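Just one protein chain is left out here, and the rest sit where they should.
Letters are used for the chains, namely A and B, taken in the order the chains are written, and counting of residues starts over at 1 for each.
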Amino acid sequence: MLLINCPYCGERPELEFVHGGQAHIARPGNPAECSDQQWAEYLYRRDNIKGVHAERWRHVHGCGRFFNALRDTTSDQFLATYKVGEQPPAQPRKATA
Amino acid sequence: MQRFSGLSLIRRGLTGQRGWQPQWRQAEPKAAYDAIIVGGGGHGLGAAFYLAKEHGLTRVAVLEKGWIGGGNTGRNTTIIRSNYLFDESAALYDHSVQLWESLSQVLNYNVMFSQRGVMMLAHTVHDVQVSQRHVHANRANGVDNEWLTPEEARARCPLLKIDDIRYPVLGAAFQRRGGTARHDAVAWGFARAADALGVDIIENCEVLGIERDAGGAACAVNTTRGVIRAPKIGVSAAGHSSVIMRMAGVDLPIESYPLQALVSEPVKSIFPCVVMSNTIHAYISQSDKGEMVIGAGTDAYTSYTQRGGLHISRHALEAICELFPTLRRLRMLRCWGGIVDVTPDRSPIIAKTPVPGLYVNCGWGTGGFKATPGAAHLLAWTIAHDAPHPINAPFTIERFRDGNLIDEAAAAAVAH
Partner (left out) sequence: MSHALRTASGGRINRSRTVRFTFDGRELSGFEGDTLASALLANGVHLVGRSFKYHRPRGVLSAGPEEPNALVQIRRDAARVTPNLRATEVELYEGLAAQSQNRWPSLQLDVGAVNSLLSPFIPAGFYYKTFMWPRRAWQWLYEPRIRAAAGLGRAPAQPDPDSYCNRFAHCDVLVVGAGPAGLAAAHAAAESGARVILCEEQPQLGGSLLSEQEPGEALGEGEWLARTIQGLMTHPRVTVLTRTTAFGYFPHNLLGLEQRLTEHLAQPDPRQPRERQWQVRARQVVLATGAIERPLVFPGNDRPGIMLAGAARSYLNRYGVLAGRRAVLVTASDEAYRSALDLHRAGATVAAIIDVRPQASGELAEAARRAGLPVHTATTVIGTSGRLRVKSIRIQKLDAQGRPEAAAERIVCDLVLMSGGHTPSVHLFSQSRGTLHWNEALQAFLPGQSPEKARCAGACRGIFSADAARRDGQSAGALAARDAGLAVGTVISAPRLLETDGAAAPGQLPQPAGRPAAKAFVDWQNDVTSRDLSLAAREGFRSIEHVKRYTTTGMATDQGKTSNLNALGIVARQMGKAIPEVGLTTFRMPYTPVTFGSFAGYSRGELFDPVRTTPIHDWAVRKAAVFEDVGLWKRARYFPRNGESMHAAVTRECRAVRSGCGLFDASTLGKIEVVGKDAVTFMNRLYTNGWTSLAVGRCRYGILLRDDGFIYDDGIVARIAEDRFHVTTTTGGAARVLAMMEDYLQTEWRDLGVWLTSTTEQWAVIAVQGPSARHVLEGLVQDADLSAAALPHMSVAPGRICGVPMRLFRVSFTGELGFEINVPADFGSAVWEAVYEAGQPHGIAPYGTEAMHVLRAEKGYIIVGQDTDGTVTPDDAGLAWAIGTRKPDFLGKRALERPAMRSPDRKQLVGLLSAEPHVVLEEGAQILPDARATPPTRPIGHVTSSYYSATLGRSIALALVRAGRKRMGQTLYVPAANGNLPVQVVSPVFYDPKGSRQNA
């Protein structure tokens, strides 16, 4: 059970959160202009990075807010959490194993 | 290949079990092969075996980052069944069950395929509807599956508590041909048989890149043990499918999650079949050694750590203790994690890719072990023919673009 630092509430156990998948995937502004391929990529393609990746969490059993996190998927250590709309903080360089 | 049999054991027993050869050679990578399989799990080793045995490709290498069978092949709860809902899935998984039924003999390696039956419990009216739909669909497809009343379920598995629990058992779907097998033996058996047909099994060989020629076709892999060329490259690297395929510029609709399993201390035989409950998330059987083998769910987040959260394994044991209160005094002996590659529709991809000469077998989620021989067989076919077998033809990457999903999860999950 991870320990997650909600930017609004502070550190809380994972049980209070739901994971919201990869972060920074914007819904295309004009879906009608997307090709099938582009729409499929929006729906289904995920970076699935082995290393530091940005993901969404929601503090559902707390403040209810969505926020983003940088987490290393090779260690599950969090590097940062930040609010929706903010850019991810600069990452320290990390080699992927 | 030295033939394994009871007689050979006795004969060699008289001389201290000396004289057994290595079950597979410690092969050095050659410069080029006819085909390369990336990933030395059951699926990859099996694909190499079938390439050699059924398609005459013997200049084949299997590249394994660590030790063969060390990924999900050696980390799962070994449940085998084919009672999937959709025609396409049932055909795929039953193809595998049919291969399982003679696999020990084909490989001359006892993989201990035990058709003990798989019972899938229904706890709500909705579960009953979904389960009965499975039973009907399977029967129409020619896949065995039958409906058991709660009392019939308990008669088959006397430890099962069917009432006075939070979610009483309202019935169960039971597939007699389902069961379990010895997971490590599947990797070793395929390795030994493939090796005997000339396949090079190269362990401790990590793939660092996939090279493409001027025409864009895959032509070589760059590894920790040098560049190895081949006109056909099959990727069967569960847990790292995204990572490997990205090396060739292919993006997959896959996310990788931790999945845990655990075993109890061994006890005398008490559990006659496999019992699964999707609703309260419990999967259990007893191994030949006497350990209760229990599957947990995936964690909520993507991870490559091969480790999951304590609350996930706790939840699995809550369900087990609720359904089998006599097992509450047993003790967890080992708990471990794997990485499962999950597609949006929870069905696998066995297909050609946008890159000529590159083939992929991935996305088996939590259910890849049961498909081992089938997936291997179909991947080999697809590589050899540069075209899918009719059974795996629907399992493309493009189905996500076109909307032809084979959505086993959606078909079961939505409650009302």
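Basically, contacts are C-beta pairs under 8 Å (C-beta built on N, C-alpha and C of every residue); 3 or more make two chains touch, one makes a residue touch a chain.
Since the structure is predicted, the reported quantities are computational estimates derived from the model, not experimental observations.
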Query - Touching residue (missing chain; options B:Thr58, B:Gln98 or B:Gln115) - result: B:Gln115
Report summary line: Contact with the hidden chain, among B:Trp24, B:Tyr50, B:Tyr93 or B:Tyr257, goes to B:Trp24
Report task. Go through subunit B and note every residue touching the omitted chain. Result -> 4-6, 8-10, 13-14, 16-18, 20-26, 66-70, 74, 87, 101-102, 104-105, 108-110, 112-115, 123-126, 129-137, 139-143, 161, 164-167, 182, 184-185, 188-189, 203, 264-270, 280, 286, 288-290, 305, 307, 309-310, 313-314, 317-318, 320-322, 325-336, 344, 399, 401-405, 407, 409-416
Query raised in the report: What is the set of subunit A residues that contact the non-displayed chain in the whole complex?
Result: 1-3, 13, 18, 20, 26-28, 30-32, 34, 36, 39, 42-43, 56, 58, 60, 64-66, 75-77, 84-85
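Everything that follows uses one rule, which is that only the chains that are shown with their structure count from here on.
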Query raised in the report: Considering the complex alone, what residue numbers of subunit B touch subunit A?
Result: 240, 242-243, 251-256, 300-305, 307, 309-311, 344, 400-402
Report task. Spell out the residues on subunit A that touch subunit B in their complex, using ranges where they run on. Result -> 1-2, 14-15, 18-19, 21-22, 36-37, 40-41, 43-48, 50, 53, 55, 71, 73-76
